[in-house]
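All protein chains of the complex are present and in place, except for one that has been dropped.
Then we have chain A:
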């Protein structure tokens, strides 16, 4: 446990980046009128896949038009 707390200040930015990605992906998912694929499915992917979920959503989930 002590090991993990000593790593925390260095690991923290990774966690923050991941959270920010997740939050902006969710915001843009909610604001989007239509997405490629079901919205609920995207919500699950964004939350569960770590940082890969939001990236996938931004690249293939959003409709350009």
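Everything below uses one rule, namely that contacts are C-beta pairs under 8 Å (C-beta built on N, C-alpha and C of every residue); 3 or more make two chains touch, one makes a residue touch a chain; residues count from 1.
To be clear about the criterion, contacts and distances are computed from a predicted model.
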Expected UniProt protein name for the omitted chain (select from "Cell shape-determining protein MreC", "Heme ABC transporter ATP-binding protein", "ABC-2 type transport system permease protein" or "NADH/ubiquinone/plastoquinone (Complex I)") would be "ABC-2 type transport system permease protein"
I need the residue numbers on chain A that touch the omitted chain, in ascending order.
3-4, 7, 10-11, 13-14, 17-18, 20-21, 24-25, 28, 51, 54-55, 58-59, 62, 64-65
